[in-house]
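All protein chains but one are shown in place.
Note that the chains take the letters A, B, C, D, E, F and G in the order they are written out, and that residue 1 is the start of every chain.
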Amino acid sequence: MATTQIRVGGLGGQGVILNASIIGKAASIYEGKHATLIQAFGPEARGSACSAQVTISSEDIGYPYVKNPDVLVLMSQDAYNQFAPSLKPGGLVLYEEELVTVDGRMPAGARAIGIPATRFAEELGRRLVLNIIMVGFFAGVTGLLTFEAVEKAVRDSVPKGTEDLNMRALKKGYEFGRETKLV
Amino acid sequence: MATTQIRVGGLGGQGVILNASIIGKAASIYEGKHATLIQAFGPEARGSACSAQVTISSEDIGYPYVKNPDVLVLMSQDAYNQFAPSLKPGGLVLYEEELVTVDGRMPAGARAIGIPATRFAEELGRRLVLNIIMVGFFAGVTGLLTFEAVEKAVRDSVPKGTEDLNMRALKKGYEFGRETKLV
Amino acid sequence: MTVEDTARKGKGTVFVRMEVCKGCSYCIDFCPTHALDFSKEFNQKGYHFPELNRPEDCTGCDLCGLFCPDFAIFGARWKDLDEKRQQAASQVKL
Amino acid sequence: MTVEDTARKGKGTVFVRMEVCKGCSYCIDFCPTHALDFSKEFNQKGYHFPELNRPEDCTGCDLCGLFCPDFAIFGARWKDLDEKRQQAASQVKL
Amino acid sequence: MSESLDLRLALAETELENPVLPYLRQDRIPHIWCPGCGIGTSVNCFCRALTDSGLDLNKVAIVSGIGCTGRTAGYLNLDSFHTTHGRAIPFATGLKLGNPELNVVVYSGDGDLFAIGGNHFFHAARRNMDILVICVNNFTYGMTGGQVAPTTPVGPTQTTMPLGNFESPFNLPFIADACGATYVSRWTVYHVRQLAKAMKEALGKKGFRFIEVMSPCPTLYSRRNRLGDGVDQVKYYKESSVIKNGADTKDIGLGFQGEIVVGKFVDRERPTWLESMNDHFSHVLGDQFTPYGVKPEGE
Amino acid sequence: MSESLDLRLALAETELENPVLPYLRQDRIPHIWCPGCGIGTSVNCFCRALTDSGLDLNKVAIVSGIGCTGRTAGYLNLDSFHTTHGRAIPFATGLKLGNPELNVVVYSGDGDLFAIGGNHFFHAARRNMDILVICVNNFTYGMTGGQVAPTTPVGPTQTTMPLGNFESPFNLPFIADACGATYVSRWTVYHVRQLAKAMKEALGKKGFRFIEVMSPCPTLYSRRNRLGDGVDQVKYYKESSVIKNGADTKDIGLGFQGEIVVGKFVDRERPTWLESMNDHFSHVLGDQFTPYGVKPEGE
Amino acid sequence: MKADPKGVLSGVHFIDGDHAACEGALAAGCRFVAGYPITPSTEIVERFAARIPKVGGVFIQMEDELAASIAIQGGVWAGHKVMNVTSGPGLSLMMEHLGYAAMTETPCVWVDVQRGGPSTGLPTLPAQADMMQIKWGSHGDYEIIALSPNSPQECFDLMIKAFNLSEEYRCPVFLMMDEVVGHMTERVNIPPADQIEITDRKWTTKKPGEYKAYATTSEDLVPEMVKAGDGYRIHVTGLTHDERGYPAMDVPNQAKLIPRLLNKIRNNTEQLLDVRMDGCDDADVIVMSFGITSRVATAAIEAARAKGLKVGNLRLIICWPFPVKLIQQLAEKVKAFVVPELNMGQMVLEVRKAVEGKVKVISVPHPGGTVHEPETILEQIIEAAR
Partner (left out) sequence: MKADPKGVLSGVHFIDGDHAACEGALAAGCRFVAGYPITPSTEIVERFAARIPKVGGVFIQMEDELAASIAIQGGVWAGHKVMNVTSGPGLSLMMEHLGYAAMTETPCVWVDVQRGGPSTGLPTLPAQADMMQIKWGSHGDYEIIALSPNSPQECFDLMIKAFNLSEEYRCPVFLMMDEVVGHMTERVNIPPADQIEITDRKWTTKKPGEYKAYATTSEDLVPEMVKAGDGYRIHVTGLTHDERGYPAMDVPNQAKLIPRLLNKIRNNTEQLLDVRMDGCDDADVIVMSFGITSRVATAAIEAARAKGLKVGNLRLIICWPFPVKLIQQLAEKVKAFVVPELNMGQMVLEVRKAVEGKVKVISVPHPGGTVHEPETILEQIIEAAR
């Protein structure tokens, strides 16, 4: 059973859930895998910590919780502080460079790759596309999902009229991810 | 154990409960006996059948329901029709003469004594004192309660300002009862 | 009680279901011609019910009927009754 | 940050707790003298916060303070601050 | 059977049947209301209004809450719903939206509609839900034995205001008006003809319509406050009422045994909730939307 | 410790403390409200009002329902009660009647106070219960994610009105006025000084007092309807507001991005529920009655 | 602490259970009631409204049961002892605020004069079918205490006990009456105030700085209390909260708070045992009953004993927490339990759970509207004794 566990973390309002949902959808609908997404709201509904767990597997998923993720996608320092220690040894941390400072709390052998996604988003004209940039970045770095699958999933998931903007954001993140990977 | 069971029956609005309550209070508070009063509302709150059960005993009263009363005090035909058959053989029916017509449904040996209480009440100026007349009548006929006990119980129970009227009603009923008894 | 039972003294008459009357006296007090009075007798529930004591005054306006909270009385004009009677008769004939 | 840290250019100044600011820009947009601008940096939560870029214009009116939904800024008049300072100093002396 | 006997029977049937009886569930009469209770009179008027309205009675539904007045649903020979205390209006809302073809009437008491049920009244009026609300206002909680109601004027004694009520009551027509009702009138059970006419008129209108019917509760309100029996209250209604159609609803609050302003106060047009929905969706969705609850033309 | 260090510390303390902080439970700040949410601004104004009111803060209690605004109780450093959704007013009623010495303020959202809690508002106003109700009206249900509220104007999209709202909203000051509130005003969070003043004034009055505070919910109302962020809404408030003290409350309903009438609309005297009770019982019972909740003179 | 004489109507009275319950509340120190009328409970608040002006306190009739059930809680935090009076339909409307009282540990007494249900059912007729509702009717896990009187005298006595327990445990305490007991009139003896023992609120002695609203110790799971206006600046919330009373919506706080709310009562089940037993020691069959049904059961038991059967009479005064241990002990000795109740089988489920199949448990259900015929119970006793 090939299973990848991902945790996406950030603040309410950053689009954490949408980010995770696009990853899950791309895997589940467009790549024919099994995927389960679990949302973890912070204790408060507004403005506080928010995270999502995605399990992608070649088989049926029973217990859907992610304890020691293979990949972390992080958009806030809090999220980093909270989740970095739980990363699987040798796992991967993908983080927003300006919002997160990585330190020694990651497990042995972990790799951490940053992206200035907020700046990119601001350049694209909407801070809100941060999360889509992170999706692209995830796909680009991990290669777990094809660009086509992610592209379709994004198209399905964003509000009508914002597709273009989001496609640009996706590409931006994806390309940045591909390049980083090649490094 | 000396126990007397009484059922008072009539229509909502006739003061059935007050009637029974005065009897019970006289026995319980002013004659030192045990007394339990159970109200049976009709199925509907307003204007329909209404009855009360009073058990008077020299000892503690457990099961408080009256199945086969020793005495019936009746102020409506419905009440008569419903309760007369349950009277204890040899029991006593006290009834409002113009509202109730007695027939053969009473058990063997039963005695039935009527009183034109509505007329009396109308003569006294308030139809509503019908129930107090019936209290007096009950005390007068049965001799179960002293006039003094009943008098005190009535005084306690009626609205301020109506004591005199009610005392007249009580006396009227009591005297009619005494006379009837002497017959 | 039918039309025939009532002598035609006024323009109309009333029909009373005395057994459902609760003696509220609405009909009596609000009859515009004061045609009704309480009966001396009680009905089974112990109430006095209305009687058309001045039938000559009854106009059959049915205000008593509109007022009666117990659907125990209604008034009708002889004219209307006759019409209905004829209709009914003609239907019976058909 | 204390009074001493701020050069006295206008009639008043502002105090900012930048770490609780959420960058809503109320203070900036509704400062009557337009004395504030957003910082270039982000705070830990990722927001730009206000900076008193034109201290000479600040009257210390504290409108920014009244507007701030996050209790992150307030303005004060030098005059009042001096008074308080003296009071405080005198209390310390006691 | 001789023709004359037939005739007599036909006549007997025609003549002896009180014209309201067909509107009632006759197997449930006599009703439970006390002697001199005005609720029956209001029902009488409602039956006449039904006759005069010309409505298909199979398409008229009546919804009541709990209370003496709430028993009305059980006596009327219509599709009738006796719901829970205070909730007649939201039930009626569901019924109406579920089948917009129905003419839905809420018939209930002042406590039911304005104490526990007040919020539903306010919101249904705000939404202009297409129902007619008839409130029999007897200034008390009849069914439970005469407690203070949000309509009880300052002064009279009620079991939970044993020394006399000191709480200000609502002015019902004003409240209905303020929330946006399309039709608001007040009558007393003395005004039987006007009341029947108002009910007929309201049955024929659309939107949230409200009729307040002042009615005596001799058992728990008038007798307890030494105002006599039902008939005495109705006489007071007669003597103290002034008809002021179009009166400003702000000015017509009721005091204890004071002047009673009756009449039709509000009669306005406003799209109902469902009309607004249909208009709005048609506007936004165009052909993708089929108006709900509207019979296709020609049917 | 040198005197100068002492002095510096004293100064640091005085100067760096935002004047509202003492009114807040500082261990609970930062709060949960979104960037640009106007609730915090209103709280700011309320804190200034508390200062200016000169009230003993130990005798001021705050009661909230559930919602983003409802969290206010949890942030204010007062006796504070975070109750259930819609029930702040009846809780406040119990608190006030339980201890009439308290100055009881209800601070809650438009959905909480006027949807689920509407009836309590109407009845408390009718009774003239002696509480101040502050409603932060953001035209939506913030806490649950932006559903239509009974205040949402016709037009804007909300999650349960996904094609735009087609339901008529309440005009809150009018409703409060109609039910008999003794003080009614409306301000927006743009009007920080006026709002603080109104709050102070209302804190000093008796009876059922109501202040509507228009406030942006950027997350779920303005952004979703392409009205920009919080600051853009506040700019709209600035541009579209007209102060009309004493305006007829009937005429000041709010449309979508239309004119906003602000000001003090109602300021009247009416005995509170408790005053009425004490007066009435004293009148009826004379010496047998000791007025409730009234400090004996000289104490 | 002794009762305040102002509220105590010492003397001998011929009053019904509803009126006696009101006197019990007044004697217990209740001075604030927010009510909403409903048959057959209304007389309690009617009497309260009539009595309170001269006793000193407030009655207010609210707009509905939701308002009443939360207004009283405002009254508690203002420092009062309070009660809530209703019957089935009203109780169903109070379920959210029952949970709020349990969660915020607001001491208060809830009176349910039970009538026939479900729904509007039989408004003027008796039942005992809300026994499970009070235990489970609010969402989430919580605990309450419930007492069941069978006479007007007990309505008085147990009302006082209910108030005392609510202060001791800081939880909602129910007085589970029924229409028969509520409307049954008998002699009620109200003792002098100085013979009535009253439990005072568990006021803290701590100062504002030291006091934490929901701090407890491992020995005493019931926190100390303060009231609004005394300078403590408390915060009370129905959200999961920490010791300070602040919202703390996380698993550790939930895991600390919820078990404590349950255990402060569950751990005291033995202390909260209150039953009447007669002839249970050598019984073959035990009839367990409560409330009005216990008086019917007594008649049936007497009849059975007259037939020579060894029948024990076990009456629950405190129904919740259910006396599991006692039932288990009795189950070691008897052949069967017979459980008549005016419902379709509610408390009998607890008996069944407790005896774990060791002995027969015979339910004698009744849909309500009146009481059992003693004969019906008798038949089941005979059946049980076989």
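Just so we're on the same page, contacts are C-beta pairs under 8 Å (C-beta built on N, C-alpha and C of every residue); 3 or more make two chains touch, one makes a residue touch a chain.
The structure presented is a predicted model; accordingly, all values stated were derived computationally and were not measured.
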Touch criterion as defined above, residue of F:31, F:48 or F:85 at the omitted chain: F:85
Where the missing chain touches subunit G, by residue: 66, 87-89, 91-93, 95-96, 98-100, 102-104, 114, 116-125, 127, 129-130, 132-133, 135-142, 237-240, 249-251, 254-255, 257-259, 261-262, 343-344, 346, 349, 352-353, 355-358, 367-370
Chain not shown, touching residues in subunit A: 21, 24-25, 28-29, 34-39, 41-45, 61-65, 153
Contact set of subunit E toward the excluded chain (per top definition): 25, 27-28, 58-59, 61, 63, 73-74, 77-84, 87, 90-99, 101-102, 119-120, 123, 273-274, 277, 281, 285, 288-290, 292-293
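One rule holds in what follows: only the chains that are shown with their structure count from here on.
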Steps needed, at minimum, to go from subunit F to subunit G via contacts: 1
Same or different contact residues where subunit F meets its copy subunit E, judged by the half mark: same
Subunit A and subunit B: spacing of chain centres that average the CA atoms, whole Å: 85
Mean-CA-position distance for subunit F and subunit E (Å): 36
Residues of subunit F whose C-beta touches two or more other chains: 33-35, 119, 123, 273, 277, 281, 285
Subunit A: positions in contact with at least two other chains: 44
